[in-house]
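Below: the structure, in structure tokens.
Shown here: the complex without one of its protein chains, the others still in place.
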């Protein structure tokens, strides 16, 4: 972790490797921007693509030494764990079906894992992975990135602090329009793998974005539903998985929820929202204006809470870089996860007691997989209520 | 319809009577403002309250002649139908359980009916009323008032004109917070009757506001769902009917919908919204900013259409009094229904051919009742899907 | 004021006449809707047009008895003041240059006046009119209609109550786009008279809409500037008066202001706003969403105050008909002025002590004229500062 660079600087940044995220990929580049923003980690190795040439070129683009550009994650896990200056953690940003195998490989070599969502393509893999991770004692962070927004953390702190009273209602929605037409059938890479059962799992829309809405609701309320009834639809002819999902949720204690996910809602590029209501107040947050949190105590005017602004708690403050109304956005939120994940990993490696950072874990990833499983089961049973395992 | 007033003016306004709407009532006053706004009808008789003294005082407030203030709707229907200058139509604004008996009385005396929603307290009454109304040949308008907004009419015209392509998704929401606490148990009059099974019917929240969302969606899309799955909840201890409703909807042809209604969502005084998505475009309308309609063709920027503004069709234009951004609101939308209902009634009385005005009819009211019935049935069966009759 | 109508009702409404407002006019119809909304006054006479035939037809449209449709305001003032059931007040809604002569005629016959803005076409007339009105003891209301909005009244109450501390800054803007092209040269009636020096006075844009922004700021803050520096522009070739105005303002005590008025700002149908900042807080109000008032105490989150909602004072409450988020708009705001003006006039006629209603008076109209005069003087002197008389 500490070394001198050629230009004489002292590096104290965590050494990271990446699986997936080569040329043409989307989320890998986001992870790299996020980790650079706060300069607490550096990417030094990778297996960027199953296509060897693309992998090599991607490594070159990123200034990764040729010898540390690997053809596959198995080789990488083995080689890096053998190096004295090997990676201290791995980032997994492949299509869904490779999350579990890749993560397993690194866990088995004692390397901490930062994995994109959903945790895996099947619930079985997810269960196995969760057991393995727990047993290993390693850090396993899942980049459910919306949990990194300052105002989402404020929302969570408010719920925990009782500002809303007992939670009664949770409504969350994640809607897009990019799959309104059959671009998956026309070979658009991002669309293709997400709607391909072999690579995405049992669901496309729920696995790609529904799980974000689910985890956001979980993160803010601290609650997971007991049962769901789901109505999944494939509107675009020829598509093999769902592109729209309407889900009802029931929580222990009587709270109720609705989760909507759609990739065929024209006019919405990427609209994520969460509304939570309790017996004392309600709050509302929208992913396309992440700096704002609307909050009303019952019987009082709505307050607009703003990142960097007045009346915020320590969680929101520590997740904020800029003064209020100098907008922070998606990458900054993502970067907050990296700040916390890197701290967790560094602490673990130092043998420091486990800090309670706000990074979603393998258990949260598993919860998302259980939700997808129950929702698809419900749907296949005609929309009846299914208990979440 | 044409007569001279004491101050020498010539009146050509339709003569109306009202049942319900006395002192302390809410919606009766709204109807009166709405009908005065455009001065096409005048209130000349009423049975304003089941409490005789309150009825008398209410009539006095409104400048109604004492002899035309009636103790009950039966007496009123009989007396007014016998007068040469008797009312030409009646407005019914009682609690739900009296809608059907009152409407029946006036229909039987040949008097056109303008009735508030929901159509009745039970589906049986609604079915009977619809049959009676159809047989009578009289006008039966149901004041599902959101259909009166200019931009809602624009939305309907856009859907009809194909701007959205084939409709895939309908999402509608009507949320309030005024029943967050147990004010019904504390004797608040408006809350008490709406949550009282004897006066409201099988549902409170769905019957009071859910039906507005349902009818709005129907009006704009021209579509009614075939089946629903409903999760109704009573969050406030001691309340006898639902105060929150989450409903999934399936339409013939494969479209899907979600309807949310809640009276326990703090921070929302009265938020009604409709979002409709087709394979070519989407639109969004919100009742608290009724002058705006958001519309996007897939692949193009969102346009903000504004009442009184550019690029609107004749339906929106004819439902508009003021130039753009001189806000019109709830009463103006309500008044549009009166303009059209009065025109319909006047035309019928003249024997003119039936014009196609945009006023919801007894059939629309009946559709709302069938929805409530199916939703409550679904709920009572544990949230299974129920076909709408 | 109290009489029986042919249909047996007892009328207790104030009897009003109207000068101007015939077919093709805009604001006259608004006044009529506003006064009908709350049913506290009735229009029984008029001189609706300088064109005799148009006047006659307009009266017929409105159900005014032919004998009370007058060819001009002089005849009307004389005839109505002679009738036992003559009008109790007159509404003046002519082009600007006739406001003063018409008002004078009615004042001289002892009839209370409700006059549209601006008070007159010249400052001299305005000064004379103000003196005459004061001497007469009659009510002289000027329909600076934005002062009728509930949330504008709330804003005023908040400033008066010290919620903002000492006022430092006043910024107000009224922008439209309907004169972006030369429609006045093409004979559009509304555009023609407003840009015609003989009918509008020394200014078009300031007199038509700038004065609304000015009076709004005055109403809310209770402050009038001492001096202005104005930059007026006529952007459309051939136009004879200003279509855009940028004005700086200095108040006694050191406060500063900016007033912007424009009729050539494409994309803005009718956008009026007011922002006021003191040493303890700030507020913001927008005419196209009149139900909302944004308020922030320095160092606290912004609160969204809503008509009909929580935490409002009696002024806003008494100017509200509907529950929160059942939108009220322009006509409802206008109607609030009528409610108060009618009350004032009725009280004066009963000899009741002068109530302090919130209706702008001839003095407020005069203040607007002094502002226009100073702004045009400043502009003609090259944009130098001019003291307001």
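Read from first to last, the chains carry the letters A, B and C; within each, the first residue is number 1.
Quick note on the criterion: a contact is a pair of C-beta atoms (placed from the backbone, for glycine too) under 8 Å apart; a residue touches a chain by one contact, two chains touch by 3 or more.
None of these values were measured; they are calculated from a predicted model.
Undergrad: Which residue from A:161, A:187, A:238 or A:323 sits in contact with the chain not drawn here?
TA: A:323
Undergrad: Out of C:248, C:292 or C:310, point to the residue that touches the absent chain in the complete complex.
TA: Residue touching the absent chain, from the options given: C:248.
Undergrad: Return the single residue from A:64, A:164, A:191 or A:260 that touches the missing chain.
TA: Considering the complete complex, A:64 is the one touching the chain left out.
Undergrad: Consider the whole complex, including the chain that is not shown, and state which of A:21, A:95, A:257 or A:290 touches that chain.
TA: For the chain that is not drawn, the touching residue is A:290.
Undergrad: May I ask you to list the residues on chain C that touch the chain which is not drawn?
TA: Chain C touches the missing chain through residues 164, 168-169, 171, 177, 180-181, 229, 231, 233, 235, 244, 246, 248, 250, 254, 256-258, 260, 262, 264-268, 275, 277-284, 294-298, 302, 382-385.
Undergrad: Which residues does chain A use to touch the chain missing from this display?
TA: Per the touch rule, chain A residues meeting the hidden chain are 3-12, 15, 26, 29-30, 32-33, 36-39, 42, 44, 63-65, 67-68, 85, 268-271, 287-291, 306, 308-309, 321-332.
Undergrad: In terms of residues, what is the contact footprint of the unshown chain on chain B?
TA: 299-306, 309-311
Keep this in mind: only the chains that are shown with their structure count from here on.
Undergrad: Between chain A and chain C, tell me the centre distance in angstrom, where each centre is the average of that chain's C-alpha atoms.
TA: Their C-alpha centroids are separated by 56 Å.
Undergrad: Taking the mean of the C-alpha atoms as each chain's centre, how many Å separate chain A from chain B?
TA: A distance of 44 Å separates the two centres.
Undergrad: For chain C, write out the residues touching at least two other chains, lowest number first.
TA: 306, 309
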